[in-house]
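Let's turn to chain A:
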Amino acid sequence: MSGELTGLDTFPKLLMHHARARGDRPAIREKDLGIWQTWTWAQFAEQVRLCACGLAAQGLRRGSHIALISDNRPRLYAAMAAAQCLGAIPVPLYQDAVAAEMVFPIQNAEIGFAFAEDQEQVDKLLEILPQCLSLKRIYYDDPRGMRHYAQPELMAYEKLIELGREAHRRDPSFVENEIASGAGDDTAAMFFTSGTTGVPKGVVHSHASLIGPSLTAARLDRLGEGDVILAYLPPAWIGQNIFSCAQAFVTGYCICCPESAETVMTDMREIGPTYYFAPPRVLENLLTQVSIRMEDASRLKRWLYRRFMDVANRVGGAILDGKPVPALDRGLYWLGDLVVYGPLRNVIGMSRVKVGYTAGEAIGPDLFKFYRSIGINLKQLYGSTETAVFVCVQPDGQVKADTAGPAVPGVELRFTPERELLIRSPGLFREYYKNPEATRQAKDPEGWFHTGDAGYFDQDGHVKIIDRVKDVGRLADGTLFAPKYLENKLKFFPYIREAVCFGDARDKVCAFINIDPEAIGNWAERRNMPYSGYTDLSARDEVYELVRECIERVNADLSAEPEIANSQIHRFLILHKELEADDGELTRTRKVRRGFIGEKYGELVSALYAGKTSVHVEAQVRYEDGRTGTYSADLKIRDAKVFTPAASQRAA
Partner candidate 1 sequence: MSEVIFFFEVLAGGLLAGVMYALVALGFVLIYKASGVFNFAQGAMVFFAALTFVSLTERGWNFWLALVVTLAVMVLLGIVTERVVLRPLVNQPQITLFMATIGLTFVLEGLSQLIWGSQPHGLELGIPDVPMEWLSQKWNVNISQFDLFSAFVAGGLVAVLAVFFHRTRIGRALRAVADDHQAALAVGIPLQHIWAIVWAVAGFVALVAGLLWGVRNGVQFALTFVALKALPVLILGGFESIMGAIVGGLIIGASEKLAEVYVGPFVGGGIESWFAYVVALVFLLFRPEGLFGEKIIDRV
Partner candidate 2 sequence: MKRIIAAGTVALATAFAGTAAAQNEQFIPANFYWVGPYAPGGSGFGGGMIDYFAMLNERDGGINGVKLTWEKCETEYRNDRGVECYERSKKKGPTGATVIHPLSTGITYSLIDKSIADKIPLISMGYGRADSSDGRVFPYVFPLITNYWSQNTAKIKFIGMKEGGMDKLKGKKIVNIYHDSAYGKETIPVLDVQAKKYGFQITHIAVPHPGNEQQSQWLQVRQIRPDWVILRGWGVMNPTALKAAAKVGFPRTKIVGVWWSGAEEDVIPAGDAAKGYIAAGFNLPGTNFPVMQDILKHVYKKGKGDMEDSSRIGSIYHTRGVVAGIVTAEAIRTAQNRFGKGKPITGEQMRWGIENLNIDDKRLKQLGAVGLMNALKVSCMDHEGGGAVKFIQWDGRKWNVISDWIASDQSIVRPMIEASAAQYAKEKGITPRDCSREK
Partner candidate 3 sequence: MLYREAGQFKSSYAEDQGIFPLRQDRIAFWVLMAVAFVVVPLIGDQYWLSAILTPFLIFALAALGLNILTGYAGQLSLGTAAFMAVGAFMAYNFVLRMPWLGIIPSFILAGLCAAAVGIVFGLPSLRIKGFYLAVATLAAQFFVLWALQRFGWFTNYSSSGVITAQEIVILGYAFKTPAQKYLLTLAIVALMALAAKNLMRSETGRAFMAVRDMDVAASVIGIPMMKTKLLAFAISSFYCGVAGALHAYAYLGTVEPEAYSLDLSFRILFMIIIGGVGSIMGSFLGAGFITLFPIFLNLASGWVSHALGVEISHATVSNLELIIFGGLIIFFLIVEPHGFARLWQIAKEKLRLWPFPH
C-alpha cells in the first residue's frame, strides 16, 4: 500500500489517486430518497473538482478558512475536499451548537466562507452575521424552505457547482494545478476542541499529521477498499473526521451517511459496516436498548438469551482472542452464535464488523466485554484532537478491557512523575490557532504533548488511563480517588444514565445519580407502576432501591481492587433532573462537568456529607412541551452498603 501511496502527501492528491485507481468503487453513499445514493470515487472527485472551481471563482484562496456546519452529507465531504484542493482550510463546526457558540470560531479564524446543511444552519449563521463581519459567503446544501431568502451572502450548493462547472470549462487544469501546489506540511484542517473548560481552541493539523497516523492504524487493521463505515458522529469531532474521512482517503473505503440522526440504527443495519467506531456512550445506549428489548421478549427468548450470554461471558472473549477453549464450550458458543449472538449482531447492524473501536472516554469493562463476548471485535484506542486520535491501539489478540493498548508504531510515550501521559508522534498538531500561549503550555520545546491524562503502563506495556490529571484526587485517608472510573462502573447498569462522584479530600465517596428514564420507565411499566415522568420516577422509593442495588454491586467490585477499595460509594441521591449540555452540566460530547455540577448543586453535596436523609431543592425545570416551571421537593438520600476490602480480608 505504501508503494502505491508514495508521493500522495495531501488529501486532494489521495482523492485524485482513488478516482484513477478505483474510480468505479463506491466512495460515499447516502441514504436519500429511499435508497443509498452512491458516488463512486470518480464521481466524488468530479464533484470536488467542480466545487473547488466554484469556490475559487467565489474567491476562496489558499490559507483562508471555510466553516462547515452540517451533519454527515456527501456534499459536506465534497466541500471539505474542495477547500483542501485549493489549499484553504476547512473548519468543521458542531452542527448542534447554538448560534452563539459559533461566533468565536468564526471570529477567531476570520472565516469568510461557510457551508451550511440546511435552513436551520443558515438561520444560525444569519443570526450571528452582524458579529462575524468576515463571513461573506454561505452555501447551503438543502434548498428546502430557502426560496424566499434574499440575503446576498446566500447561495445554493447547486449554484456553486454550476459556477464551478463554468469555471472548470474556462480553465480545465486549474484544480489539478492547485492540488499539485499543495504539500504535506500545509494545514489540512482545523478542529475546535470542545474544551471542558475555557474557550475553544482551534487545533491545527497538517495533511501529514492526519495522513500519517491514519495510514499506520489502517495497516494495523488491514483496512482496504472493500471496507464500509457509517459516518454518524459529528464531523466537527476529530474522531469522526479521522475515521470517515482521513482513513477513507488513505485506504479508499466507502463512507456511508445515514438518512437522519433518528434512522442511524436502521441505516446501520442496512449498510452493515465492516469498520466501526463509537464512543462508549453510544455503545452504552445500544446495550441499554438491547436489554430493554430483551426484557420485553418472550420467556423462551429471555431464557435463551440469559443462558447463552452466560456462555458468551465465560468463553466469548477467549474465542475471539483465539485462545484455547474446551470443545464443549466451543460447541455451546457455536449454538449460541446461531440463536443469539449472530442474530443480535445482525439486529444491531454489526454482523459484518471486522474491527470496531471505542475511544473518547474510558469504557466500562463489562460493557466492553459484552460486545466482545458476542463476537464483535471491539477494541480500545487512546488519542485526542491534538494527536490525530491514534496514540495507543489494541492490536488483535491483545485486547484488554481496562487498558488502551500499547503505543501505535511511531508514537513515543512517557509518564511524568505526576502520572501525566506525554506523547510525541507524527500525528501531533502544529499549534492552537492564534494561541501561542496555549500551544506552549501543551507542547513543550522537545515536542512532547502534555495530555493532561493520568495513567500508567501495565505489565504488558499497555497504557492504562485512569482519569484527567486534574480530576484525580485523594480521599482524606490518602486513597486514590478516580471519579470517572467509578462513574463509568455505575453507568454500565442500564438503569443509570449518568453518575457524578465526589470524594476528593473528603472522608468518603458519595454520588449523584441520573436514572435512565427509558430503562427505568420500561421497568416500571412491567411492574405496573404508574408514573408521570423522569422527576416522578426519580423520587420513587422502588427506584432508589433499584439504584442502591446497582451501587452495592459496584462497591463489591471495588472492594476487590486494593488501591481503590476505599473509594466505595457510601451515600447517594437521585437527581431530580437530567443533566444536560444546554444547562452546561455536560459538554457537547456529553461528558460530565463535575466541577460545575459540584458548584451548582453544592447544597446537595453538603447534604450528602452531612448525613442528612433528605434535602430540599427548588429548581427551574423545563417540561417536555417546552414550558418551564419551578420544581420544589425533598430529595431523598440513601446509604449504600460498603464491603470490607478483599485485600485486607486476605491479609486477615
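Quick note on the criterion: a contact is a pair of C-beta atoms (placed from the backbone, for glycine too) under 8 Å apart; a residue touches a chain by one contact, two chains touch by 3 or more; residues count from 1.
Basis for inclusion: all candidates are chains of the complex that A comes from, given by their letters.
In this text, all values refer to a predicted model and were calculated from it rather than measured experimentally.
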| item | value |
| --- | --- |
| Touch-positive candidate for chain A in this complex, from 1, 2 or 3 | 3 |
| Contact footprint of candidate 3 on chain A as seen in their complex | 26, 29, 34-38, 228, 268-272, 290, 293-294, 296-298, 301, 304-305, 338-340, 342-347, 349-352 |
